[in-house]
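What follows is a structure written as structure tokens; I'll ask about it next.
A protein chain is absent from this complex, but the other protein chains hold their places.
When the chains are written out, they are named A, B, C, D, E, F, G, H and I in that same order, and each has its own residue count from 1.
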Amino acid sequence: MPDPSLLEMFDSPTDSPFVIEHVNEEFTSVCPMTGHPDFGRIILRYVPTSSCVELKSLKLYYQSFRNEGIFYEAVTNLIRDDLVKAMKPAWLQVITEWKGRGGIHSRILADHGDVPAEWKRG
Amino acid sequence: MPDPSLLEMFDSPTDSPFVIEHVNEEFTSVCPMTGHPDFGRIILRYVPTSSCVELKSLKLYYQSFRNEGIFYEAVTNLIRDDLVKAMKPAWLQVITEWKGRGGIHSRILADHGDVPAEWKRG
Amino acid sequence: MPDPSLLEMFDSPTDSPFVIEHVNEEFTSVCPMTGHPDFGRIILRYVPTSSCVELKSLKLYYQSFRNEGIFYEAVTNLIRDDLVKAMKPAWLQVITEWKGRGGIHSRILADHGDVPAEWKRG
Amino acid sequence: MPDPSLLEMFDSPTDSPFVIEHVNEEFTSVCPMTGHPDFGRIILRYVPTSSCVELKSLKLYYQSFRNEGIFYEAVTNLIRDDLVKAMKPAWLQVITEWKGRGGIHSRILADHGDVPAEWKRG
Amino acid sequence: MPDPSLLEMFDSPTDSPFVIEHVNEEFTSVCPMTGHPDFGRIILRYVPTSSCVELKSLKLYYQSFRNEGIFYEAVTNLIRDDLVKAMKPAWLQVITEWKGRGGIHSRILADHGDVPAEWKRG
Amino acid sequence: MPDPSLLEMFDSPTDSPFVIEHVNEEFTSVCPMTGHPDFGRIILRYVPTSSCVELKSLKLYYQSFRNEGIFYEAVTNLIRDDLVKAMKPAWLQVITEWKGRGGIHSRILADHGDVPAEWKRG
Amino acid sequence: MPDPSLLEMFDSPTDSPFVIEHVNEEFTSVCPMTGHPDFGRIILRYVPTSSCVELKSLKLYYQSFRNEGIFYEAVTNLIRDDLVKAMKPAWLQVITEWKGRGGIHSRILADHGDVPAEWKRG
Amino acid sequence: MPDPSLLEMFDSPTDSPFVIEHVNEEFTSVCPMTGHPDFGRIILRYVPTSSCVELKSLKLYYQSFRNEGIFYEAVTNLIRDDLVKAMKPAWLQVITEWKGRGGIHSRILADHGDVPAEWKRG
Amino acid sequence: MPDPSLLEMFDSPTDSPFVIEHVNEEFTSVCPMTGHPDFGRIILRYVPTSSCVELKSLKLYYQSFRNEGIFYEAVTNLIRDDLVKAMKPAWLQVITEWKGRGGIHSRILADHGDVPAEWKRG
Partner (left out) sequence: MPDPSLLEMFDSPTDSPFVIEHVNEEFTSVCPMTGHPDFGRIILRYVPTSSCVELKSLKLYYQSFRNEGIFYEAVTNLIRDDLVKAMKPAWLQVITEWKGRGGIHSRILADHGDVPAEWKRG
């Protein structure tokens, strides 16, 4: 089940603000209604204040959703909340992009803090 | 015929605003002048206030246009109106993109509420 | 329902063999099990003996499947059989390509006569 | 020769503003200097006030340039003027994109009215 | 765990040979050495003798690998063997394509019977 | 109207056989049934015996179809015949590819002489 | 050597401002340090006041750099200056894009006048 | 090890501000935790005040990271700092894009000075 | 330096022949003439007799070329020879694809044993 305790941090190498983006092409969870797997892509963007999420720990955190029954909208907001709590970033954005079901594919965008205009679109 | 009673809602999982996008690659209706089928793609974007449209019900609603004779412009405005009435979103955008006829392909964009600048273009 | 009487022929403009290919990007029928629409692409290739299928009549024939409940494999073999009966071609190939369902997309290939090696793959 | 009398209108299905885009992939006219054909693509975008251009009549209007000797810049401005006169749109944009000549390909953009920022770029 | 009893068959709609291809874009299993998930794409091609695999049952069979620790090569050969036993096809081909690990991505091809030259390459 | 007298030849620069391919992206003629323009792409391939077609004369020859009402199949066979008569090539292949009409796009292939296996597919 | 006297003008067909873009895919000059040829692409954009550059003369002007030893940055600024002097445009933008050298490819952007926000990025 | 003394400058050819972009497709360094090589792409953008970085010296500077164990975030900030010190640009932007590890690929953006809105996104 | 002792084998999971392909997108070595790094992509294909190369060991073997000065042609033949010695495959193919140098990019193909026709092209 989703486990934010897997997330590990390291200190930002600089005091000047900069943008970090990690794109996970291999996310999977389970649809809570049908029990079928969902497959997606997760884009994380943020400006660190003092700490950054370590990449391997982020991967393990994402893998902890593998057998969880959870809706698209809930996944997106939960990841946003877990990462904000862990890193206290200046701003942060989580975008989930889901493979098609019945001819319809979806995208969910959740922000934290004052995401600058140029990133608003996702 | 187009049937908005097919639309079902679920409660938004969060109070903070976030963007939901559903792209239907498999829309078809009928041209009211020629009787030939039209094929298109429908992009729906919105920020929920309290309720979100359930994905399978959205698919069935789109399928209810299958044998309806209706113009591009009317389809777009009707879907916008039906979804606004059903969800009362903070803002909502419907974009329809139509396969070519006689070498011309078309796109229609209809908004509701205060669509932010970064989404205005469609 | 599928109606081969819609097919019209015209005389081939030459006696020397040549290949004709028509690709329909906008085919739709209905899944006989779920009642949901199926969307596909149909590639027709043939070498005429004396008659060729007229393009607009071919479109109307394809449109006659719109509300028919029929499996992928049956659509492909039926179209092959109807066109062979109507045109008596030197050889003919029908390939149907179907949009994904549950993450799986499909392709069916049905031949008539001695399809040359370079076209065998579809 | 270019004939704006071919353009026919229909009433907009709604009073709320919405954007209509028609992309013609198959435009051709003739270079007035060399007599060689020019090939291009025409993007039309507008927000209707009360009337919209009917699609088939638009196609015939574009076809009326087929044997006209006329420069890129003049085509673009003429189409803009003809459509503005016929529809009196809230705003309108015509973009012509021309296939290469001597290794150089061109694009011309002509606006009418207050084209919003998000469409300015073409 | 991989469960071939999930596979269901239906009768081929014709006696003349034809090719069926199902491409699963959403396969996942687990690496038996690291415990990390593997993601892949599976192409199945065959010519039925008398029975065809039903598409939804094929999806469930593929999903039964979700939490199985198994190597690329073993997955490919096991799927080939299970499907050959279930369908007794004229010929059959299974191709698995795996997302990159450490900068290396892989593809495995396993055949059964006399796969014609035009399909040999995968 | 199509005018093969526009075609001019030059002597092949070598006696050893080699392949020449000219692809015209900008062909247009007129549909004899509807009077609407058709747009296409023409691929010409041949091995010269002693003479090669001069490129500018080939362009003018193709332009002579601009206002001719003629079917796809007839265009293809006529170009093949005109070029074979003018050049007497070892072998020659004409492929026409046509933009979509009513969702269907077409391709016609006409050969002369013993086109080698690797080019047969077009 | 670069010769701005090759540039010829024609009168703008309208008084209302519009954007003209010419993209040259086939620019070449010589590196003044190594003597090796450089290959690039030049995008020119401007709003005319009263005169426009004639397309064939622009091509000849670009060809006059063929054997000139000149740096990327200097080419870009020189073309900008020559065209501004010749046309006195409302605004003008020259962008040069250069093929890779040693794994690094480059782009230079030089503006004149008040280039609107939507074009600033190039 | 990273060696900024390799960087050489030349005088800007003009006093008017213009944008220079160099994209290095072939960057490699080493992960300080695993010892495995990292592969990336580095985009450098800046407006010179008086001096520009010479392209070959930039390549050698990038090559000096080849066997350095260093994190993504540190590489990006170090390159930004070294180039700002060497050129004193009006503004400067360094974007690093890294090939995937464990299904996650990353991008880091570091700015110096007042990067205009149109470049902010990277 | 290139170290074939890094290669480890595992037993093939089946006796029936099947094809294995590993594509390394991140190969780098050094040009022995200029000392500059070369970047490439390596495609390995083989049919095992009894043993298969373990993927992580293959990655480490490729990494051992990182600081080796060696020509394209020699890299390709050396990898072919090392892998043939280690695995004794039924057949094996090594293809190296190299990023451009001075506008020229290269590909080298080296085979071992009787590579079937469908793979000959690489």
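In this text, contacts are C-beta pairs under 8 Å (C-beta built on N, C-alpha and C of every residue); 3 or more make two chains touch, one makes a residue touch a chain.
In this text, all values refer to a predicted model and were calculated from it rather than measured experimentally.
When the full complex is taken into account, the listed residue touching the unshown chain is F:K59, out of F:K59, F:K88 or F:H105.
Within the complete assembly, residues 12-14, 16, 18-26, 52, 55-56, 58-59, 116-119 of chain F touch the chain that is not shown.
By the touch definition given at the top, chain G reaches the unshown chain through residues 25-26, 28, 36-37, 39, 63, 66-67, 99. Contacts to the hidden chain, counted on chain D, fall at residues 36, 39, 99-103.
Here, only the chains that are shown with their structure count from here on.
In terms of C-beta pairs in contact, the better-connected of the chain pairs A-E and A-B is A-B. Chain centres here are Cα means. That of chain A falls 45 Å from that of chain C. Residue positions 25-26, 36, 39, 99 of chain I are each in touch with at least two other chains.
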